[in-house]
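Okay, structure first, notes after.
Just one protein chain is left out here, and the rest sit where they should.
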Amino acid sequence: MKKILPTSNAIIAVISGLLVLLGYFFPGVFGNIQSVLIGWAIILAAFALLLGIYNLALVHWKKAGAGGTNGINSIVLLVSLGITIIAASLSGPTGSLSVWIFNNFQVPVEISLLAVLAVVLVYAAARLLTRRPKWSTILFLVTVLIVLLGSVPLFFLGEVAPLVALRGWVTQVPAVAGGRGLLLGVALGTVATGIRILMGVDRPYGG
Amino acid sequence: MEQVLNSIGNYLGLLFILLCLGLILYYFFSDGNQPKINLRDIQAFRHLRREVDLAVEAGKRLHISLGRGSINELQGGAAFIGLTILDRSARAASNSDRPPMATAGDGVLTILSQDTLQSTYRSLGTEQRYDPTNARMTGLNPLAYAAGAMPIIHDEYVSANFFTGHLGTEIALLTEAGERSGSLTVAGSDSLHAQAVLFTTSDEPLLGEELYAAGAYLGAGPAHIASLRSQDLLRWVLIGAIVIGAIIKLLGFLN
Amino acid sequence: MTDIICPLCGKPNPPELEECRYCQAPLNVSGFLAPSDQEGQENPFILSPDEPDQADSQVIKSESTSALEQSIPDWLKNTEANFLEETEAKPERQAPDDISEQIDSLLSQPSTPDNVTQPAIDDDWLASLLAEAGGESSPLSSQGALLGDIEEPVNENIPQPFIEEPFKAKGVLPPTPVEKPDWLTGLEASSKIKLEGEITPSEGIDQGAGITESIESIETGSMEIPDWIGKIEPEEISSNLEEPASQIAPAELPGWLEALRPEDNVPATEPVEDLSAADIVTAGPLAGLRGVIGARPSAIRARKPPTYSIKLRVTDEQRARVEMMEALLADEQKPKPLPSQPALTSRNIFRLVIAAALILPIAWMIITGSQRVPTPQPGDVPGVIDFTQQVQALPTGLPVLLAFDYEAGFSGEMNLAVSTLITQLAIKNAFMTLVTTIPSGPAMAESLINSSVGLDGNQGSYSYYTNLGYIPGGTMGLVGLALSPKSVLPYSLDGIKVWASAPLDAISTINDFSAVIVLTNDPDTARSWIEQVGPTLKIDGTPLLIITSSQAEPLIRPYYEANPSQVQGMVTSLAGGLAYGLSVGNSQQNGEWDAFSISITASVLIILIGSISRAALKIPITGKKKES
Partner (left out) sequence: MLERISQLADPIGAIIGFTLTIMVLSYLIGDNIFFRLAVSVFIGVASGYAAVLILYNVIWHQVLVPVFQVISTGKTDDLITYATHVLPAVVLGIWMLTKVSPRLSRGGTPVLAFLTGVGAATVIAGAVRGTIFPQVGASANLLNIQTGPDELSKLVGWFINGVIILVGTVTTLIYFKFGIKRQEEGVPVQHSVILEYLSTAGQGFIVITLGVFFAGVYIATLTALIDRIQFLWDVIIGFF
């Protein structure tokens, strides 16, 4: 049994993967099977998301039991989780109550977190050269400055035409080149990773 | 060129995948006869390996962030890599007082990371050490995920963070937390804007394709080496396609 | 660790003491430093004391069997016999104590001859020596007196390698007085080395100097000496790490010779008397030992090396332990995170300064509602004109797929463009089919439509739309949506089966929408739409329009610039939103553009100053660098 289980899991993964993959290239033959399997996977993903939320609640339930300031945070989290679930269930995801909670709790915190990132990022950029004194760092910072300066009319100088032109060129020529290379590299890695799973070599499902 | 690609696109795509599969299989099985490939040095992986040992020594915890990319998405590849690294770290730190902790921003990924930990401990014969709450989902949207993982970095005696999955701008919150808590961050992501953020905020950024080499560099098995070698070969195939295609276009054929 | 071992009682004493604290014997004379001494190389006795013993004794044996044999006087036989008796007696007494094999072998060796045979040699040697430089006798004797006691035991065996030297000499020349100078050369050379090696911070130097000068002044074949030294000294330095047989030997011959010298200072004519005289005359521990003449002292002292050898082994281990301990301590310190508090404070200050430098100008612009910076024109922002035209070209009243795929966090950047778009679609009376691939999308869509201005100019009055909600499954969800939307999202969030009624009843695949407009901040979500849904859209030429954040622009731009373009129109970031608003005659802005402009200027200055100053001042990187 111990040996059979992992093997059977791998077989399940390989077969389901192959069917879906073939569906992409031979829609006529495998198209229907593919769409059915994808439909299943979508529903399963929903179940998995519920499991994830259960995990979230469980972790914080334990933390709340432990007490301390973290316990308080966990309690707050659980309470807000519960209230949101109840409120959104009663009024529906697009009900006025849900939208009100969304607008006044989620939106301000999310934007504020991004606002914090603005300071974090400029701070990191300011000390990057000290951190990694290399030619690539200098090139990186120069590029950042060019793009920033070219993206908006400067407050005191107004629009600096050459900078705008330079920014346009940098974003449309070298950046596109590097971006394509990076994307292709990532795609290569992705394909290889996927194929390892379809080969049954990588078994992240604990087979 | 593109018309050609479009016309026979499907079959060409299948051909490409089969080529990749064939190459991996070839290198996988011929690995025994051939001398092992030399991999170029990637500092991040060197430090990642050392950090695992140091963490065990210092009785500290490793935090592996698997990101929020569901395996059902295009970014699944990065998540799979994150799971590979989780497995390697759990094995290496199996005798540590504080087992590694995984955080994810997606349900399927959370369950998969739990499975990975459990099967790793099982294979080491220490299944009693498995605690499902060591694999956590900290939030369901990007910023919620990052915000939920920050307290772990601050409070859980984390000595090193590996951010190896699909993450976005929010990764800067995690690296910032890592810096404030004095833990090392080795990070890679498939998304370019996350890489740009990591380049400035992370101690050891992994650029682009480097993330996908993690398995090979962390000794996850010959299949990973084989796939690296096939990637190196397919790289030239792509380069050839681009150059030849460009020349053909320049000469005005296929229009 | 630099104990001085008492030559008499063999107990360790602190180096600063002049006398043994147990038996009051003078210590510094012999410089019996415990082998663990760091400058151990300076002291010949430290160089693995017990092996030299064997080495010496071998030398003596070989010599006694060879050239020296015939020169052994008869009287010697008796003393030899006595000595043998005693040396045989010793082991019994010694056996109880736990002594290493070296000592046993050492004791069992008939090392007698040397003590007695030497006079024969040194007799003549000293004669010639004194004849030529009598003045030197006193330092020599003193030196000999000092060294002899310690060295005799040490001299009892010298390994073969070294003995080659004198042997060659003897092989070449018959045992006649003529040979002595040559023979002596080796002795002098090595004795010089011996003395140099022996120099201790105390009076050792003077002695060494005295001896060497004397010998060199006497020596005829002194040109050989440098070679000797050159050859031997480095070996001596490293000898306590290497095979003793090879290195220590050269230094030892003079050892036993010098050890014997004092006995030879006494006229060889009447040894017995002299010995007894010496017995009485010389003071201190040496006197006591010498009184027992050759055999006994050597036997007694022969027991000392074990002490040293044991000491040596122990101290080696101790040194090893210390090194291990040091290494451990060093390792222990490594993983500890650096004391982060002070670093954190300094970083926090720096961070706060930056925050202030960013926030204050922005606040100033916002508060004053400044309008100085010109609003970007549609032509300046790539994609805006195409986007506007595509929206204008949409047929009236037909369904449009609107994907609300941006996080609430980016609403500050995107809401301007999105609300403008919603107003435009409302003007077109398009049926907005709202979908999303992120969990917070529906609420975002709902609140934006409620906050947008409808046809009648009232907020939230536009109701010609349906919210299908969330597409689970990410990429696969999008693929499913592209293939058959109604199977992925059969109902609206209100629970209505929208696909059964107009206008969506006409929709079978995603191509049937008059346009697909993706509102996303995430370049990867945009890629998913372009790559998964785009190919399906291309079949019928349904336009794919994107409103996105500036963080996604660099990735989406190539798709827009591509030929043929995979994205037919795009509006990016605040600038795009303003330009788009301007292109449809809506030019609302309240100091935000100015704030944006001044904050960019401030950021550029911060990055510049930060890089230059920190790089120039070489401020150490704060935080936990775990570089080894």
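Chains here go by letter, A, B and C, matching the order in which they are written, and residues are numbered from 1 within each.
Quick note on the criterion: a residue touches a chain if its C-beta (ideal position, glycine included) is under 8 Å from a C-beta of that chain, and two chains touch if they have at least 3 such contacts.
As the structure is a prediction and not an experimental result, all values here were calculated from the model.
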item	value
Touched by the hidden chain, restricted to displayed chains	A, B, C
Footprint left on chain C by the chain that the document does not show	344, 348, 351-352, 355, 358-359, 362-363, 366-367, 409-413, 415-416, 419, 439-440, 442-443, 447-448, 451, 459, 469-470, 472, 475-476, 479, 487, 489-491, 493, 495, 521, 527-528, 530-532, 534-535, 549-555, 558-559, 562-563, 566, 573-574, 590-592, 595-596, 599-600, 603
Absent-chain interface as seen on chain B, which is shown	1-2, 5, 9, 12-13, 16-17, 35, 37-40, 70-74, 76-77, 80, 108, 111-112, 114-115, 118, 130, 132, 138-141, 143-144, 147-148, 150-151, 154, 169, 177, 180, 192-193, 195-197, 199-200, 207-210, 213, 216, 228-229, 231-232, 235, 238-239, 241-252, 255
Residue ranges of chain A at the interface with the undisplayed chain	5, 8-10, 12-21, 24-25, 36-51, 53-54, 56, 69, 72-74, 76-85, 88-89, 92-93, 98, 100-119, 121-122, 125, 136, 139-144, 147-148, 151, 169-188, 190-191, 193-195, 197-198, 203-207
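Here is the rule we use: only the chains that are shown with their structure count from here on.
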item	value
Chain B and chain C: spacing of chain centres that average the CA atoms, whole Å	29
Of all residues in chain B, the ones touching two or more other chains	70, 72, 74, 140, 143, 169, 190, 192
Where chain C touches two or more other chains at once, by residue number	407, 409, 440, 473-474, 476-477, 554-555
Chain A contact footprint on chain B (complex, rising order)	10-11, 13-14, 16-17, 20-21, 24-25, 28, 70-72, 74, 76-78, 80-81, 83-84, 104, 106-108, 110-112, 114-116, 118-119, 132-133, 135-140, 143, 146-148, 151, 155, 169-170, 172-173, 175-176, 190, 192, 195, 197, 199-201, 207-209, 211-213, 215, 221, 223-224, 227-228, 230-231, 234-235, 238
Contact footprint of chain C on chain B as seen in their complex	2, 47, 50-51, 54-55, 57-58, 60, 69-70, 72-75, 140-143, 159, 166, 168-169, 179-180, 182-184, 190-193, 203
Residues of chain C that touch chain A when the two form their complex	350-351, 354-355, 358, 372-374, 407-412, 440, 442-447, 450, 467, 469, 471-474, 476-477, 479-480, 483-484, 487-488, 493-494, 550, 553-555, 557-558, 561, 575, 594, 596-598, 600-601, 603-604, 606-611, 614-615, 618-619, 621
